[in-house]
Structures are given as C-alpha cells and as structure tokens.
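Okay, handing you the structure first.
What you see is the complex with one protein chain gone and the rest in place.
Up next is subunit A:
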Amino acid sequence: MAESGRSAEPILKLRGVSKQFGAVQALADIELDIHAGEVVALVGDNGAGKSTLVKILAGVHQPTAGTIEFMGKPVTLDSPGKALEMGIATVFQDLSLCENLDVVSNLFLGHELSPWRLDEVQMEVRAWTLLRELAARIPSVREPVASLSGGQRQTVAIARSLLLDPKIIMLDEPTAALGVAQTAEVLNLIERVRDRGLGVILISHNMEDVRAVADRIVVLRLGRNNGIFTADSSNAELVSAITGATENAVSRRQARKLEETGA
C-alpha cells in the first residue's frame, strides 16, 4: 500500500461503523483511514453505501454503531454544522446550493463576513479570488445560482467547501455532470487540494477518473469493505471487487468484445 512516508496517524479513522435504515443494513462494520495529503477514492456499485457513508461523515446521518476518530480523538458528528466546524467539508451529489441566492451568498452561506452588517464587497473579492484560484469560469457572481450551468454549479459547490480551510474534503460524484475539459479541471483541482495537505475523499463511478488521482481505492460492496487497491491495480480487479465476482456483466461484455474483434 502507498502509505509509507505519510504520517502514521490518520486524520480520520472509522472503526466498525454501521448504519441501519429500518430493516435495511446500509453499512456494516466499515473501516476507513484518511491521511493528510492523500486522495482516497470510495467506489462501489449503486446501493453499496457510499452516499450513506458520506452523509455520516458530513453529520447528516448518525451511525447506528461504531466509532469515528478525527485527529486522534473520538468524535460524534451530530449535525452538519459540527462536521463543518471540525474541518470536514462536503460537496454533495445534489450540490446543496440555494438557487434563489447569488454565487457570493452561496459561497459564504452560514459563514458570512461581519454578521450584523454583511461585508458584500469583501465577500465578493474573496469569491472572485477563490474562483480564480480554481481557474473557474463563472461569468458573474451576482447572478442567482439558478442561472448557472451544471459544471458551473459544481465549481461553486467545490469552491464553497474550500472556503473554510477544511482538513478533509469529501466529493460525492464531482465529475458526473461535467464535460471533458471541466472534468480535467476538477481533477486538477483535487490534486491541488491534496497538495495543500488536505485529505480528499472522492466518490465516483468513473474508474478512469478514480485511477487518475486516487492514492488508494477503497471498495465498498453491499455496505461492507471489499478490499483496498492502488491506482495501478487493473480494471478487472477493481470491477470484480465492486461487483463481487470475477464473472460479471463487465467481464462478460469484455470477453464478447474480444471475441468479436478476434474473429
């Protein structure tokens, strides 16, 4: 594993985390370590429990069992505000932006400068600076978010998570709605964030993206850990861990393609 050279103590340590929704066991006995300056990809099929895990770390859901250690201390994340305060920032799949507010308001939502007399000028400057650092292409920060495209909204959501100088940033499917260039931008962005010493949790269905940036790839299957891989493991290995069988829809399709081209 590619952990040598990194500080031994992870920023975030999950042990035996479980989550039940009624009769459904969404997560069972999850173990996960995140170190500073590391991109960990969380992959798995639909219903593997990735989004549930993200929501637990973001303080949206509470785990039914298990411990979460942050910076070496056990913590309970009982509200999104608490997770943010501690330094766990999340970019949700649905982005969680307020469409009726403009970009600046969304970026600073809940953390406005000078609460009794909002400093709009200073907030706008910081918004532009941040968006420039991310090489973002947002035409105007004074338009309501409703008028932005999907990629632009994604950028705003990522920029917002970085505003509070978090220790860990979680990205739930950040490239799903993006074009080629914008995907590359987001991947660059992820690397830039990692180089700043942050831990990054990346959730994606796109194996190409995952392998491009991830230091470790953690596979979930049906709510359980199903192996940890590195970026140089083969696609077949990953897919079989994700689907739980070496013989699966993907391998069958590949075999068929191979036959067709061979014939």
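Operating definition for what follows: a residue touches a chain if its C-beta (ideal position, glycine included) is under 8 Å from a C-beta of that chain, and two chains touch if they have at least 3 such contacts; residues count from 1.
FYI, contacts and distances are computed from a predicted model.
Here one chain is missing from view; checked against "MoxR family ATPase", "Xanthine dehydrogenase family protein subunit M", "Xylose transport system permease protein XylH" or "Cytochrome c oxidase subunit I", UniProt names that protein "Xylose transport system permease protein XylH".
Touch with the chain omitted from the figure is made, among A:Val60, A:Ala212, A:Ile228 or A:Val250, by A:Val60.
Residue in contact with the omitted chain (choice from A:Glu124, A:Glu191 or A:Glu237): A:Glu124. Interface note for the absent chain: among A:Leu14, A:Ile68, A:Leu97 or A:Leu134, the touching residue is A:Leu97. For subunit A, the residues in touch with the chain missing from this view are 58, 60, 79-81, 84-85, 90, 92, 96-101, 105, 109-112, 115-118, 121-122, 124-125, 128-129, 137-142, 144-147, 160.
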